[in-house]
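The complex appears here without one of its protein chains, the remainder shown in place.
Coming up: chain A.
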Amino acid sequence: MDATTAPHHIPPEMPQYGEERHVFELMQNMLEQLLIYQPKDPIPFMITHLQQDNDNVPKIVILGPPASGKTTIAMWLCKHLSSNLLTMDNLMAQKFSSLAAVAREHYQKMKVGLALGVGVGVRHLSKFSQALMIQTIGITPRHVIALSAPDTVLIERNLGKRIDPQTGEIYHTTFDWPPESEIQNRLVVPGGISELETAQKLLEYHRNIIRILPAYPKILKVINADQPCVDVFYQALTYVQTNHRSNAPFTPRVLLFGPMGSGKSLQAALLAQKYGLVNVHCGQLLKEAVAGESKFGELIQPYFQKEMAVPDSIIMKVLSQRLSQQDCIQRGWVLHGFPKDLDQAHMLNSLGYQPNRVFFLNVPFDSVIERLTLRRLDPVTGERYHLMYKPPPTLEIQARLLQNPKDTEEQIKLKLDLFYRNFLELEEFYRQATTINADQDPYTVFEYIESGIINPLPKKVP
């Protein structure tokens, strides 16, 4: 194998930089814009696009039947995310094509995002192909919310609709009554809210929406509008702030934290098996070094013999040797059993091995005790049992089971104290960490960890 056919040694700084700065998403956005507008001169177009820097603005479309609360939700979202609201009214109900042109202008020029309250506009989007056409001319929402509620609820709700003629805000006689009396006095009953008219609008809506929803397969979320406004708003807000899974190449570098008995080793083994990551157990690494009688092993052995903790510098050397190996860099790793305190965490960072997913496994004290004190070992077969979760099959085996002296309650308490003392500092250091309830069966916990790795990290609200 010569230089051309050998696998490329990519320095780990490159994928790390790529992940942090979201280089892939940046390029993907630029490519999307190029394909939609297909400018004759791509380079000046790209320069303007980069200068605008509006990749991450919210682009939301809210669909829903009359009286589902689209305008209210849209207005609240806009205020919260400081973006602009485009409704049919303020685009002055122009014809379909000119609506699209005006919307596109707004879209391109504004540095801030927009939330399109397409309520009445559903009538215009009556064909699947029209919905697709909107996307091809450049109005590509990133999140589409569809509000749904039973028809009877909507008809009743629409009867209580009131509009403030000055601000254009929508109020409701029962659910959303304005506090100031001056607003109350000038509220007007809008036209077209009688039961019959609402029922007709609902019919038309149902006819059309079925054809539109499939146009937004991956970005659609249906929210039940038959709940208090605030609940609907919070659901919409959390959805809008989550990123979708991107296609960016991603090597997971996972860090698992948790007290003894939280299941770190088990989860790490499951992850390694399913995703091909390298399972790096710190304690195991040290034992292997001693057993392999390498030069590190000779350094470590005296500490093992005296039952003292191995000093950080030696651990770091052994760990960095393992993590810098090619298989770790290419396949990613799962680390557990390290770091145990803030100094070790800083050292890990300074070496350049930053994890991109950190999980804290939470288990209450009683569960830990239950899981650990009931562990038993069969000295004859070497099989490990647990008196509650995996009891030995026969009484004969049960009679000869032995317990590891490290699994007594006092020892466990000592270790747990040590863990929790460092826990707060570590939690603050790894601010992007996800906490998982590890007090469940292993496969449920595994699914939580999986979704934490696969989904992009939640965006922090500024």
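We take it that a residue touches a chain if its C-beta (ideal position, glycine included) is under 8 Å from a C-beta of that chain, and two chains touch if they have at least 3 such contacts; residues count from 1.
Note that in this section contacts and distances are computed from a predicted model.
Asker: Pick, from "EXOS5 protein", "phosphoglycerate mutase (2,3-diphosphoglycerate-dependent)", "EF-hand calcium binding domain 10" or "SMCR8 protein", the protein name that UniProt gives for the chain of this complex that is not shown.
Answerer: Checked against "EXOS5 protein", "phosphoglycerate mutase (2,3-diphosphoglycerate-dependent)", "EF-hand calcium binding domain 10" or "SMCR8 protein": the hidden chain maps to "EF-hand calcium binding domain 10".
Asker: Out of A:Met27, A:Ala291 or A:Ile454, which residue would touch the omitted chain in the full complex?
Answerer: Answer from the full complex: A:Met27 touches the omitted chain.
Asker: In the full complex, which residues of chain A touch the absent chain?
Answerer: 2-5, 13-14, 17-18, 21, 23, 26-27, 30-31, 34-35, 38, 42-44, 46-47, 50-51, 53, 129, 132-133, 136
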